[in-house]
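Below is one structure, written out as structure tokens, with a few remarks after it.
One protein chain omitted, others in place.
Residue numbering begins at 1 within each chain, and the chains themselves are lettered A, B and C in the order written.
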Amino acid sequence: MLLTSILCLPLAVGLACLFARPRKVLEFLNLLGFAVGLGLAVKLFKTVLANNGAALTECGEFLRADALSAWMTLLIAVVSLAASIYAVPYLRRDLAEGVVSGRRFREYYVLTPFFAAGMLLVVLANSLGVMWIAVEAVALCSVLLVALYNKRTSLEAAWKYVILGGLGLVLALFGTIFTYAAAIGKTGAETMPSFNWSHLLAQAPQLDHHLMTLAFILVLVGYGTKAGLAPMHTWLPDAHSEAPSPTSAMLSGVSLKIAIYALLRFYILAAACLGSGLSRHLLLGFGLFSMLLAGPFILVQKNLKRMLAYSSLEHVGLICAAIGMNAPLTVFGAMLHMGYHALAKPVLFFAAGNIHQQRHTLDFRRLGGGLGKTMPVTALLLGLGAVAVSGLPPFGLFVSELTVIAGGFISHYVWVGIVMLAALIIVFCGLLNKIAGLLLGPGDGNGGHARETISAWSVVAMSLPLAMLLLFTFWLPDSLRLLMEQAAAIIRGSP
Amino acid sequence: MSLDLPLILAQTALLLLLALLLSGLIRKWKALLQNRRGPPVWQPFLDLHKFFRKDMVISEHASWVFPLAPYLVFLTSLSAGLLVPMVAAQAPLGLFGGALALVGLLALGRFFLALGGLDPASAFGGMGSSREMTLSAIAEPAMMLAIFTLAISAGSTNLSQIVLASQEPGWKFLDPSHALAFIAMFIVLLAETGRIPVDNPATHLELTMIHEAMLLEYSGRYLALIEWGASIKQLVLMTLLANIFFPVGLAVKTTTATFGLGLLYLAGKLIVLAGIVVVVEMTNAKLRLFRVPDLLSVAFMLAMLALVSTFLFR
Amino acid sequence: MNPDAIQSASNLITLLASVMLVLQLLLAVQSMLITNIRLFALQSFLLAAIAGVVGYAYSAWHVLVVAALTVIAKVIFLPWLLERQVRQIKIEQEIRPFLNMPASMLICGALTVLAYVVARPIPSLERLGSNTLAVAIALVLTGCFLMINRRTALTQVLALLTMENGVMLAAIALTTYGMPLLVEIGIFFDVVVAVMVLGILVFRIRKTFASMDVSKLNELKW
Partner (left out) sequence: MSLCGYAAGAAGGLLFMRREKWAAAFSFGAAALSGLSGLLAALLFLGSGAAAPSWQGELLPTLIPYIKFSVRLDGLGAFFLMVASLLGCAVSIYSLDYAKGFFGRKNVGVFGAFFNALLLVTTLTFVANTIWLFLIAWELMALTGYCLISFEHEQPETRQAGVLFFIMSHIDTGFIILGFLLLFQVSGDFSFDSLHGLGAKMSAGKRDAAFALFLLGFGIKAGIVPLHIWLPAAHPVAPSNVSALMSGVLIKTGIYGLTLVCFEFLGPPPLWWGVTVLVAGTVSAVLGVLYALMEHDLKRLLAYHSIENIGIILMGLGASLVFLHEGHPVLAALSLIAGMYHTINHAAFKGLLFLGAGAVVRSTHTRNMEEMGGLAKRMPDTAFYFLIGAVAISALPPLNGFVSEWITYQALLQGFGTSESLWRLVFPLGGAMLALTGALAAVCFVKAFGITFLAQPRSEAARNAGEAAPSMRIGMAVLTAACLLLGFFPTAFVRLLDPLTQQLTGRQISGQLSVANGLVLASLTEKAGTVSTPVLVLMGLCLLPIPFVLWLALARKTKTRRGPTWDCGQRGLTPQMEYTATGFSKPVRMIFKALFRPRRDTQRDYDFSPYFATNVRFESHIEEVFVQRLYRPLRILIVRVSRRIRALQAGSIHAYLLYIFITLLLLLIFAL
């Protein structure tokens, strides 16, 4: 019943918001829903740990949760809670300034729960077909969210997002069908085979190799597009920079990882069927390429949010490459990295949101410097977040990145480690340069802007993830660690 | 360790007196070679006496560094002298510092003299100390290297040890490396004592002077101390040159006879060296300031060559 | 069920599939929007027909359901929707594509060949008509090319839909009985919603940019 409730909760919230009139109620419903959702997610991961390793299924195996999905569920819950907290002051202010109409306001609060629900369905669905449907649903909700502001740029971003995403999804569907067909090819024509991942995995070795290869390639390109792997990433900076900040946070914080998750499911199948050679190296190659490509764009970036988007690109690349190396340490590191990144990135997007609402631009040259003076709180949190995502201690991304690279070294991927390090350093240089230029400097330099008016909500929304990040860096509960290790084991095909 | 006081006192006295005599001698000979009668050999004593009795004028811009310099110049060169074997092969205080200490002490004196030159805010002082320091910055390493050359052969940086080592059989006088080192050392000597191709102690022509420019503001007993210190330094360097390159006749065991002999030898060597210096001064013209570094870097290179060669042909 | 029925069925399927491909090629060179939409409708109809044949030949009823869905969704509803759009924004003529007709024909041909190359080595799946798979892949590839080549927002939507047709064709052709009904229905639902969303976007773009030329959407860069 647990999984169902996890799924239905946001759906219910969304529907309720569809009919609820007063705005306060909308906000309250969202907050409540996601808070409870977080509770349920925690409960889920406890139960998953409890029946150690064995997956937890419901509705006749329609829903299935193993360590990997439990971990993802947790991430989704946390990020969407943070986003919904931040959304309160953000949208209020937008409404007050007439940037969004009342209708769009409601639209946001209706769509966001559906968005979350879709992502939850992705991670909890057992059937690959259903998973695809869910991903598509996620895409559709998020498109409307991206287009929320209805400006030229946001429409353009939305269009690119939906068209590129649509292309990717069609390819992914194609791949999914091939997988299914591969199953049929072996299991005799006459019986209707199940489309469930667990069954497919069980009979993976007998699947038709050629079809599986074809399927994996199509899925890689397809879901890779959604996950923002270079060179299919081109929609990513547009969408992330044009969406309202809470949505950007959810997009880059989890929805990318959801796509990676979907990809991983196929990756596991392919590895089980074909032996991990091809799929691993493809993943590794795309990951490294993404990391390397992110660097130059960040070095000469003009727009704060786009820069953040590119840094997400880099982190996605890191995760994929880490999984591609397929050593126990690297995959564990990838899991760790997913978590830490999901905690760190939203903070930055929130800060960017504050800056945008204060100064109505995200262009570095227009912003000038001295934000440390004009909007100290945001500046402080932005700085901390930047420190975190650029992989500096005391924040966890340092640990996870180093874990991945070290894992690469002992599994004889020395060159990969070196390339990763180089890419990380380049990105760091870009981030440092831009962020330092933004925060430091005399405050009066930019036409005496009023000191920021920052509401407690957004402070909470920004400082909470950072606090958790710091906490989980230095004190990682054994239960979480076990969860991640099990997830890693699943990915490495040895559950 | 053996601190025999009489020896120390003797050498101190020797340094104090012989230094003045030596500079007097050189001045006299130069005069003679210029067909002048020149001042008597003991003229420096009289100068000193005069300076001591004069009143002093101290620049109003000068700070507490200004009076420090004369004492330091005097003391450093004097105590440097005590590290050098003059008559006895075992320098009285040789144990407490070798070549490095010697060079260091002289440098200390120069350091403060340069500061003293800067202190009274006159352009000349600054000019003088700038030039002095720059030139010595090249001269000093050259000297060190020259000494190192011997230090390696002797396996010690203590001057007395070098001299003693040279007494033992199997020590070849002036093998090529030593010859090179000697020439380098001699050039350094000219530079450090402000002799002619580098500097002209006799003139106060503002644009050419180096050493004198620093002393411009000093008067009375301060001037006396500085001059005295300078001449002691000159003596020390010449003795060093004489004794470690031609270590003959130094008293190895301590008897009056050997001491007398050593004293004579020392006098002889110094006279010869002084002669050479005078001849060089008479036959060369003073170099332009910015040609001097070339000369000194020649010395530096020679010394380095010497060092390298000891080390290759062994 | 008697083998020759199956045999004829598979022949029929092959025929229909190849006709779909031909329609696709026509789409690639046709420049009137309305005609494009109609071509697409026809193509979808053929798809439905294939589904019907399969369902009939193998007496797999839910495939018939799929066929029905296809007819409703892709032959009637979506074309109607799109045509309404076109009428609203009063643009019948396609904007000049990047590549002219012969070139695009050439490329489509090449893609089809590639599709056959990719599809050949797959054994044991040609129960339903030979080279249906190849056709499916070809549809997807050419559809993708169509997307790249056309400038109009609507045509891109159309191309996306034709790709989707190809996928469904594969779904029916490869998997004896189509996919589980739930999944099928879900996919249809998603596609319809997707097209509606796209429609909304096209409308808004039309309003803000006063044009349907998506190559004008290039403010966001770097």
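By definition in this document, a contact is a pair of C-beta atoms (placed from the backbone, for glycine too) under 8 Å apart; a residue touches a chain by one contact, two chains touch by 3 or more.
Computed from a predicted structure; not experimentally measured.
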item	value
Neighbouring displayed chains - absent chain, whole complex	A, B, C
Among B:L7, B:L118, B:A181 or B:A299, residue touching the chain not depicted	B:L118
Contact with the hidden chain (one of B:L108, B:I183, B:L263 or B:I276)	B:L108
Contact with the hidden chain (one of B:L17, B:L32, B:V57 or B:V272)	B:V57
Which residue of B:L14, B:A31 or B:L75 touches the chain not shown here	B:L75
Touching residues (missing chain, whole complex) on chain A	159-160, 163-164, 167-168, 171, 210, 213-214, 217-218, 220-221, 225, 231-232, 234-235, 237, 278, 282, 293, 295-297, 299-300, 329, 336, 369, 372, 387, 392-394, 398-399, 402-403, 405-406, 409-410, 414, 417-418, 421-422, 424-425, 428-429, 432-433, 436-437, 440-442, 473-476, 481
For chain C, the residues touching the chain missing from this view	98, 114, 117-118, 121, 141, 144-145, 147-149, 151, 214-215, 217-222
On chain B, residues whose C-beta touches the chain left out of the figure	1, 12, 16, 49, 52-61, 63-65, 71, 74-76, 78-79, 82, 93, 95-98, 100-101, 104-105, 107-108, 110-111, 114-115, 118-123, 125-127, 129-131, 133-138, 140-141, 144-145, 148, 151-152, 155-158, 161, 216-217, 220-221, 225, 289-290, 293, 297, 300, 303-304, 307-308, 311
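Everything below uses one rule, namely that only the chains that are shown with their structure count from here on.
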item	value
Chain A-chain B separation of Cα centroids, rounded to whole Å	79
Whole-Å separation of chain centres (CA-atom averages), chain A against chain C	31
Computed distance of Cα centres, chain C from chain B, in Å	102
Residue numbers on chain C that touch chain A, as the complex places them	118, 121-125, 127, 140, 144, 147, 153, 156, 160, 163-164, 166-167, 170-171, 174-177, 179-180, 182-183, 186-187, 189-190, 193-194, 197-198, 200-201, 204-205, 208-209, 214, 217-220, 222
Of chain A, residues touching chain C in the complex	127, 129-130, 132-133, 136-137, 140, 143-144, 147, 150-153, 155-160, 162-163, 166-167, 170-171, 173-174, 177-178, 180-181, 184-185, 189-190, 192, 195, 208, 210-211, 214, 237-238, 241-242, 297, 300-303, 306
